[in-house]
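The complex appears here without one of its protein chains, the remainder shown in place.
When the chains are written out, they are named A, B and C in that same order, and each has its own residue count from 1.
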Amino acid sequence: MISISSTTINPDQLRDALVDPRAGAYCSFEGWVRNRNEGHDVLSLEYEAYEPLAITEGKKVIAEALQKFPGLHAQCVHRVGKLEIGECAVWVGVTSAHRDEAFQACRYIIDEVKHRLPIWKKEYYVNGDSGWVNCERCQSHAQSAD
Amino acid sequence: MISISSTTINPDQLRDALVDPRAGAYCSFEGWVRNRNEGHDVLSLEYEAYEPLAITEGKKVIAEALQKFPGLHAQCVHRVGKLEIGECAVWVGVTSAHRDEAFQACRYIIDEVKHRLPIWKKEYYVNGDSGWVNCERCQSHAQSAD
Amino acid sequence: MKTLTVRYFAVFRERAGLAEEVLELEASTAAEVFAATRHRHGSEEPLGHCKVAINDEMASWDSPVADGDIILLFPPVAGG
Partner (left out) sequence: MKTLTVRYFAVFRERAGLAEEVLELEASTAAEVFAATRHRHGSEEPLGHCKVAINDEMASWDSPVADGDIILLFPPVAGG
């Protein structure tokens, strides 16, 4: 259902695992490392996950998705470690009888995965800086607390 | 942008053609031949397209999608000919900077493709019958007009 | 009278038993071509879910037809 991977994600293989003769619709989402984020030129990035809870929470997310938008199968894989531009950071795939459920469940899973799983992203910029994404407030508070 | 194919769709290869360093999101949809439709056990099906207008209309759909939900690249391939259960009948892929546009453009394309392109589907059932999908009214009128 | 080429697709072609024919018709709109060929395509309702194209451009049922036009009669589509 959900896994954390330290090696390249293979969407093709993951897709094939969801094949089902009852499935009329397959929706997939991939998050790719892009070369800019919030005005910064990004060189690469690094994901860190706390795997035990990422798995527990990810399973909940997938179960919720398949309950809210009845589908057949859903799977998610999240990368950890260092990633280069263009690499796949997260993959979600859903099959269902009809397309509406596949789209909605897929969207639900990626939205919740981004907000709920203990996974953190550190960006390395072209100018040599680096920073943890979404952590400006804790960083600036950290600095003012020094 | 859009093509009609009489041979197996290869999602993996199509996905790779959309790779872009500016892309943070990739959403794809596939329509698969499933073993039941509206209460009938389906054995296989056959798609027929009027290719010149399917291409013209498909190009319009894709241009509209990328305008409404600004994305980077979008592509669609629709199969024609005889297909077995589990085969991919239509594939849509969209890349964009952020996920919202990728999901919405992908959904827009498949919805419009289904409603606007001159493509027809004939189902062959396990019980030996066959029928053109969405054509009950014209079929029943046809019979009563005999 | 106009000389029109009428093409039938999918279930229309199956019912008509032919893909295309050249007809001499009095029709002035696509809807009239549809009505005049009902014995071929067998569909009662041109303004329903069927579509029409004239000379490879999507048209509406009240589009005028001219001598030499090619009229494409599309039953309800079902892509995807």
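What we mean here is this: contacts are C-beta pairs under 8 Å (C-beta built on N, C-alpha and C of every residue); 3 or more make two chains touch, one makes a residue touch a chain.
Please read all numbers here as calculations on a predicted model, not as lab measurements.
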Where the missing chain makes contact, among the chains that are shown: A
Of A:Ile9, A:Ala23, A:Val42 or A:Ile119, the residue in touch with the unshown chain: A:Ile119
Which of A:Ile9, A:Cys27, A:Ala65 or A:Ala89 contacts the chain that the document leaves out: A:Ala89
Interface with the unshown chain - residue positions in subunit A: 31, 47-50, 52-54, 56-57, 78, 89-90, 110, 113-122, 132-135, 137-139, 141-146
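The rule is short, and it goes like this: only the chains that are shown with their structure count from here on.
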From subunit C, the most remote chain by mean C-alpha position: A
Distance from the mean Cα position of subunit C to that of subunit B, given in whole angstrom: 24
Centre-of-Cα separation between subunit B and subunit A, whole angstrom: 26
Euclidean distance of C-alpha centroids - subunit A vs subunit C, Å: 50
Shared-contact residues (touching 2 or more other chains) in subunit A: 99
In subunit C, residues with contacts to at least two other chains: 80
